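Input: one structure, supplied below.
Yeah, one chain of the complex is gone here, protein chain that is, but the others are all in their spots.
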Amino acid sequence: METIQLDVLKISGAILLIATFGVIARRGFMDWLNAYRLQSVVLAVVTTIIGYVTGIWEIYIAAALTLVIKSLVIPKVLTHVTKSLEIESKTDANPYLSLRTSIIVSAFLVAMSYFLSQQIPFKSDPVVSVFLPVSMAQFFLGLFALVNRRTALSQVVGLLVIENGLFLFTLVLTHGVSLIIEVGIFADILVGIVISSILLFRMSRTFDSLDVDKLENLRDD
Amino acid sequence: MIENLILFQIVVSLFLGGAILGLISRNSRFARPMIFIPSMIGSIFTIIFSVDVIMAKPLSWIIPNMLPFFNLEIFVDGISAFFMLMIGIVSFAVSLYSLGYSKEYETKKRISFFGFLFNTFILSMILVAGTNNGFFFLMFWELMSLTSFFLVIYDHDKEENVKSGMTYLVMTHFGTAFIFISFLLGYLQTGSFSFDSFRTSSPSFPHLIKDLIFVSAFVGFGTKAGIVPLHTWLPKAHPSAPSNVSALMSAVMIKMGIYGIIRTVFDFAGFGASPDYSWWGILMVIAGSASALIGILYAVVERDIKRTLAFSSIENIGIIILGLGLSIVFASYHLHALSILALVASMYHAINHAFFKGLLFMGAGSVVYATHTKDIEKLGGLVKQMPWTSMLFLIGAVSIAGLPPFNGFVSEWLGLQAILSSSQIPSTILQISIAFASLPFALTIGLAAATFVRLFAMTFLSKTRSMHILHIREVPRNMIAGMAILASVCILFGIVPFLGISLLSTAFHLTSQPTSPFDAITLKNNGTTSFANLSMPVVAIMLSAVALAVFGFIRVIGGKTTKTIYGTWDCGFGKLTERMEYTATSLSQPIRVVFKSLFKSHNEINTEFFVQTNPYLVKTMKFNSTTKNIFEENLYTPITSSTLFILDKIRKIQTGKINSYLLYIMLTIILLLIFVRLSHV
Amino acid sequence: MNSLSSNLIVVFLLLTPLVGGILVTFFRKKRIIEIVTISSASLVLIQVFFILSIIINEKTLSAFGNAFYIDSFGAVILLPISIVGFVSVLYSKNYMGRQYHIGLVDDRHIVRYYQGLSIFLLSMLVVPITNNLGVMWVTVEATTLISVLLIMLYFKENAIEAAWKYLIIATVGLSFALIGTVFFYYANITAGSSEDAMNWTGMVHNSKLFDPSLVKIAFVFILVGYGTKAGLAPMHTWLPDAHSEAPTPVSALLSGVLLNCALYGIIRFHIVSSGTLGPAFSNQLLIILGVVSIGIAAASIYFQKDMKRMLAYSSVEHMGIVSLGIGFGGLFGIYGAILQIINHAIAKPLMFFASGTVSQKYETKVMSKIKGIIQVMPITGALFLIGGFALVGMPPFNIFLSEFLVLSSGFQSGQFLVTIIVISFLVITFAVFLRHLIKMTFGNPVTEMKKDDMGKLAIVPMAILASLVIIFGFYIPEQLQTLVHNASSIINGGSMT
Partner (left out) sequence: MSNSLEIVIGVIQVLVLMALSPLMTGIMRKTKARTQKRMGASIFQPYYDMAKLMRKDEVVSDQSSWIFRCTPWVNFVAIGTAAFFIPVFLSHSPFGLVGDLLLIVGLFGLARFFTMLAGLDTSSTFGGIGSSREMMISTLLEPALFLAIFVVALTYGGTNLSTIIETASNSSLLPHPQLIFAAIAMFVIILGETGRLPFGNHATHLELTMVHEAMVLEYSGKSLALIEWSQSIKQIMLFALIANIFVPWGISSSISVSTLGFGLVTFIIKISAFAVFVAFLESSIAKWRLFRVPDLIAVAIASSLVGLVLYYL
């Protein structure tokens, strides 16, 4: 393929990565959600690009789904949930690592995911070679967010970021051939979000806080 | 061949039947006969079966396809049959005894389950002796432990019983792990768990493997046998169990450990007659003499009648192991005759111990049955109320003290001769060290006598030390009958050693066979002169002859005189009360002082004065003397506490923080990825 | 077996619990609901036995083209699902009934509970019979979600906490599994496979052509992913919480069956990766995780205060043993591992049921407050002991055989040090586990209680399981032997010595 496409791919990949970093860097739930929404939009765009590049029509569907579900439905649901539980601790109490450190760590993670994807034979498929590391990075960053953050809400968002990474990953490697599975994953995630929002609701009822530090009754020491 | 297969099946089915009958008896009035009659008949058939095997042919029987990979192989040769005979005789006596003894469980409504366990326990021991496959051996072995565990904690309303049962279970499982390892090593060499393959190919094992197999088996079976320092479960479990059970356990079950050791050494570990293997024997000699001495030293200061017996079991096991070790040493130096002598000594002591220890535990059981106390400080004077029990107990005590003309003497005589013969080992260092090993052995014999004088005297003689046992009665007839059987066997094996020795030499296929009951056990020097002789029948005759003679003589000289019954000489002080008698503790006090380093005995005296300033008018004086078990303190406690410390550190990872949990996952994946990158598999 | 009938078999198998779940939603009467669910569960049991008989005769059964594919290994997993499913439903009647009577749950909960149970059963049934690994992943994820719902059935604080941890950790873990799956798929594609690239059969078929380095990475992801769900340490952290806080029948299902499903996933991929790299690679990883699991379980059991938590840790231990057995490999190892899966699936629910009854009787799960079970509830106490001794691998109960096989294979494969370590761990586990057990079973109850075994329906399921535990101790039917043997030959890559 000609170089413009490749550059476009690269650039979009970079933007996506930046968006992800944005999610990591932001504080406070609402900022998070916006960052996530932004990321999802970028993701949708990327998906369409990939669809264009590979010329497989299912991918457009996937892109559409992404746009609808992730950048509209899920944020709606979450905002609704947070609205309904009138508690002030929507801004994240300070995470375990300071912003500086967490940025450094996430840089390491990105490096790792690039290193990891080095070991995989691509058969010179530009889509894979560009987006595999990006998706892995997204994945690990989401995981890191989960490890690092203290409130349940932010963990949900971390989960969502992970899911984005997964989505991209599957898309890139499978070229959307197995749409059933894509759909299945979507469905799972949706249900997961619903359940977690129910849980959030209950949690705020019983513990009147969404601090996961409150969830330490079950331990062994 | 066929007929002894049928016999074996009869045995198994009888005990199974007893177990099931026990369960369905539902504590009814007929529960006891329903339980113990089958076990008695089963025991009789066991005796018949084992004798048949010893005299005629070994039995081998295979049931395939019950489980994948493993067939249930039964193989009963002379050695197994010898131990089965032991089981049969003892369990017959004990079952008879239990008919009366277990009445109290009937009242407690627990008899039916007891019967189930009792029968299963005996059956499992028989099967352990008869199994020929590693897997099933372990299965029956553990079944034996499990049933005996439940029997030990049978009075589970008492907290300490459950505790000691727990100790027993854990220790024996620890032992089983070692046995398992030794089987695994054999499996590694042969690719099969069948004992036949072990037998056939064990001589070609590499030497290191042989040593490993031996050591792990020795530790494993030694735990069951109660070799110091793996003995700690024994003095806990035996007192907790009902006395008929402790009789079975102490008389027979711990012998299964001996059986395992014999099997391993002579069958699986590929023992070869070369000095390379002599260290096995040395190890056993050391372990044996240590067990003997330490066991009896704890026995002599013990207050609990059953725990005393338990400690003395440790002692006797030590003696048995010592004999085995000697026989191995001799064999490794090609001294065939001597190794036979040592083996006979050890096995003879094994079967003797089965008899008199069973007898003694049943006697102790009768005492507990009558008085409901195990503390000899509270007993005494029972000889008047329980003449039969005391008589039989005395026979047991004299036999276990190794005094002629009872069976204990014969086996210890043989043992001592075996030690003396160590002078023929062509290695000075071994000669001297074994000679030194005789020192603890002799000391043990002395202490054993002391222990049982003390036990018998404190339990049965002089004034009773507590009022509540004044009005007790002799135990029921069938209990006495049960004890009488074993007592008579003790005397028989003492006066006619020919029985035991010829039995042994047929069972173990030993070359030298005694021919007639009356010719003496003779050990010859390499020259013609006789090294030592013993002919117990003649000794018995001489004893009775002398008795008659002296009786007649005294009568002739002294003529008729009268006996006056009068109070004991009290220095004109007044009535002697039971509080002035010598107590068990004070009786053994000199020994406690001599060996104080072992007991860590700690005395405290607190005195009250009438006038605090005046130290001459003493109102009350309390003396309290305690001895500790140094093994628990210096060996077991540190091990357990350090283990728990480590465990405590490990389990701290369950912090309750979800973040840390997620972090674990993240780290795991990263580490594994690095690991994969680095390792080139 | 022609395709139509096999399709029908699968359809019926999957429809039965689904219909049951739907019916439950319609008539909302407790009585009827219970009957419906029990009957559907028993139907499932019967069908599974039917399928097993087919598998024993003709090895495999595939339906809807190749979408569903049952071989001996799948069947071996199917068996415990159906059995445990049945007994759990049976037990639920009594258990939930009592919760209902003391007012812990109301009708809405009952309905939700039984719906959840049926769907849970359904989703677990799909796992071993589907051929498409993607679908397998989806269903495993689905089990997570449903079981979360079941755990947070009644909103106690601890239940919510457990559910949350379970949800987050399991989802994250499974996302790893998805990555692994996709990697394998990609490997299959790059190996030039055609349309059924996601199918296990396809993967195994051309696993020889896969790219080794890719497969290595992929398997690590699979191991961590499904390992999280299977409760292999150190990803097991959610397990004690979830299993201890769920309603007892659900705990039984989670611990006895769900873990197996996750392990099933790992083993499937293990087969593929052995096809590519030879067994050595995945074996060492499995051994590592196995040993760590056993060790951590041994350490944690001693300090437990909560009965069900202790049982959960013992599940971690047994999963460790299974993965150890697979890792050791060889006939004994794999056979032992599969047998261990079945045996554990029988013994653990027994233990959970017993503990459930006990905790209902004593109104606590705190072990220090429970004493003298054998006096208060003789039958339950006896069953409790049987289960406990089975779990610590005491003969003549079933788990002894499987552990024996696994450890033997350890020596066979030359892993002496590992085996010795594991044996010592097992001894420790034995001691600490039984310590709790004996303390609870014997002694005298703290407060005076009337002697009562909590009703027949509490006893029957336990009795069924206990009899299985004892029988499998010294007799395994021929058919099951052949089945397990075939399954282990599948795992060993077709070749079985």
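We call the chains A, B and C, going by the order they appear; numbering starts again at 1 in every chain.
Assume contacts are C-beta pairs under 8 Å (C-beta built on N, C-alpha and C of every residue); 3 or more make two chains touch, one makes a residue touch a chain.
Note that the coordinates shown come from a computational prediction; the quantities given were computed from them, not determined experimentally.
K.L.:
Name every displayed chain that the left-out chain is in contact with.
P.N.:
B
K.L.:
Out of B:Leu212, B:Leu283 or B:Leu443, which touches the unshown chain?
P.N.:
In the full complex, the listed residue that touches the missing chain is B:Leu443.
K.L.:
From the list B:Ile24, B:Met66 or B:Val594, pick the residue that touches the absent chain.
P.N.:
Of the listed residues, the one touching the omitted chain is B:Val594.
K.L.:
Can you tell me which of B:Val538, B:Val618 or B:Leu667 touches the chain that was removed from the display?
P.N.:
Checking the options B:Val538, B:Val618 or B:Leu667, the one contacting the hidden chain is B:Val538.
K.L.:
Which parts of subunit B are in contact with the chain that was left out?
P.N.:
381, 383-384, 394, 398, 401-404, 409, 413, 416-417, 420, 423, 428, 431-432, 435-436, 438-443, 445-447, 449-450, 453-454, 456-458, 460-463, 520, 522-523, 525, 527, 529-535, 538-539, 542-543, 546-547, 549-551, 554, 557-559, 561-570, 576, 578, 580-582, 586-591, 593-594
The criterion applied here is as follows: only the chains that are shown with their structure count from here on.
K.L.:
Closest chain to the overall C-alpha centroid, by per-chain C-alpha centroid: which is it?
P.N.:
If we average C-alpha coordinates per chain, C lands closest to the whole-structure average.
K.L.:
Compared with subunit C, which chain's mean CA position is the farthest off?
P.N.:
B
K.L.:
Between subunit A and subunit B, what distance separates the C-alpha centroids? Give it in angstrom.
P.N.:
Subunit A and subunit B have C-alpha centres separated by 70 Å.
K.L.:
Just how far, in Å, is the C-alpha centre of subunit C from the one of subunit B?
P.N.:
44
K.L.:
Averaging only over C-alpha atoms, locate the centres of subunit A and subunit C and give their separation in whole Å.
P.N.:
That gives a centre separation of 31 Å.
K.L.:
Counting only residues that touch at least two other chains, what does the list for subunit B look like?
P.N.:
If we look for residues of subunit B contacting two or more partner chains, we find 651, 654, 658, 662, 665, 673.
K.L.:
At least two partner chains per residue is the criterion; list those residues in subunit A.
P.N.:
Residues 116, 119, 143, 146, 155, 212, 215, 217-218, 220 of subunit A touch two or more partner chains.
K.L.:
Provide the residue numbers of subunit B that touch subunit A in the complex, in ascending order.
P.N.:
651-652, 654-659, 662-663, 665-666, 670, 673, 677
K.L.:
Along subunit C, where are the residues that touch subunit A in the complex?
P.N.:
Per the stated touch rule, the residues are 132, 134-135, 137-138, 141-142, 145, 148-149, 152, 155, 157-158, 160-165, 167-168, 171-172, 175, 178-179, 182-183, 185-186, 189-190, 197-198, 211, 213-214, 217, 240-241, 244-245, 300, 303-304.
K.L.:
So in the complex, the part of subunit B that touches subunit C is made up of which residues?
P.N.:
65-69, 135, 138-140, 142-143, 146, 153, 156-157, 159, 162, 165-166, 169-170, 173-174, 177, 180-181, 184-185, 187-188, 193, 643-644, 646-648, 650-651, 653-654, 658, 661-662, 664-665, 668-669, 672-673, 676, 679, 681
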